[in-house]
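Missing here is one protein chain; the remaining ones are kept as they sit in the complex.
For subunit A:
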Amino acid sequence: MSAFSAIGDPEEAEEDEFTPGIEPQPTWCPGCGDFAVNNALKKAMANLGKNPDEVLLCTGIGCSGKLNSYFESYGFHTIHGRSLPVARAAKLANPGVEVVAAGGDGDGYGIGGNHFMHTARENHDMTYIVFNNEIFGLTKGQTSPTSPKGHKSKTQPSGSAKDPVRPLSLSLASGASYVARTAAVNPNQAAEIIAEAVEHDGFAHIDFLTQCPTWNKDARQYVPYTDVQDSDDYDFDVTNRQEAGEMMYEVESKLYEGEVLTGRFYKDDRPSYGQEKRSTGEMPEEPLAERYYDEDAEWERCAEQLIDKHT
């Protein structure tokens, strides 16, 4: 038996395999958009024939971070904003594992903004889902990086003087090779996009519009939405960085004017970071983690290096 026999094992490919057996009741509020992310992720993984034991889900802190409790797989519920560095190292250490990171708009675009920029730049082979509900939920309703300008909250009672972050443009500019936006109100599109993102060999970023029925009162804030791939009004080439960028700018401007556009905005087939690193000899061809279980692995010792250089 190999050390990682779950990897690539299509035996368990039912959607309910990703639903934990005896679980605490979700702490998400009734009507929360986070349920939709969980459902879409389960559906995508099942459709791809993944085994929960070959999936690693890394989350940050906040309502989004609790996804780890309701999605059955290996998990690492990290700390606020830090899901990406943990996730990308896990992928480098064992490229066979399917790595997904998830966080909220505060977690991903605020406190973890630096990691977001660099993980996208490096084009790590992983999927990153950001639950974007334009509010800090678990800390009870403060303005977030994606809250609209003028948004009033207990911490910004006169209304936010800041323009919101433009996550799609930021992602593209940073170097993500797959950028999409979907919404909780569109479960089918969400599952399809997540599946595409998981299959994509590179950093796939999904800005997932969710609603916060408790702190952002308009629970139906992303209805109606338009799928840009289904509409003749939005003609752009998803493989063209400039066209994609212009489209994203339009989409992000319109969101705050009430027009919700979702879909795939950018897709580039450039090699992932792992491939690049292997091609320069900075990373082994075989999954590094396997060496520890391979009885025939040769563990080189330092003495030769040391003697060569220092005697």
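In the analysis below, a residue touches a chain if its C-beta (ideal position, glycine included) is under 8 Å from a C-beta of that chain, and two chains touch if they have at least 3 such contacts; residues count from 1.
The criterion applied here is as follows: contacts and distances are computed from a predicted model.
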Protein that the absent chain corresponds to, by UniProt name, given "MrpA C-terminal/MbhD domain-containing protein", "Probable aminomethyltransferase", "Cation:proton antiporter" or "2-oxoglutarate synthase subunit KorA"
"2-oxoglutarate synthase subunit KorA"
Of the residues A:Arg82, A:Arg166, A:Arg181 or A:Lys267, which one touches the chain left out of the display?
A:Arg82
Contact with the hidden chain, among A:Ser5, A:Thr155 or A:Gln242, goes to A:Ser5
Could you list which residues of subunit A touch the chain missing from the display?
1-7, 9, 20-24, 51-56, 58, 61, 66, 68-69, 72-79, 82, 85-94, 96-97, 114-115, 117-118, 277, 281-284, 288-289, 291-293, 297, 299-303, 305-307, 310-311
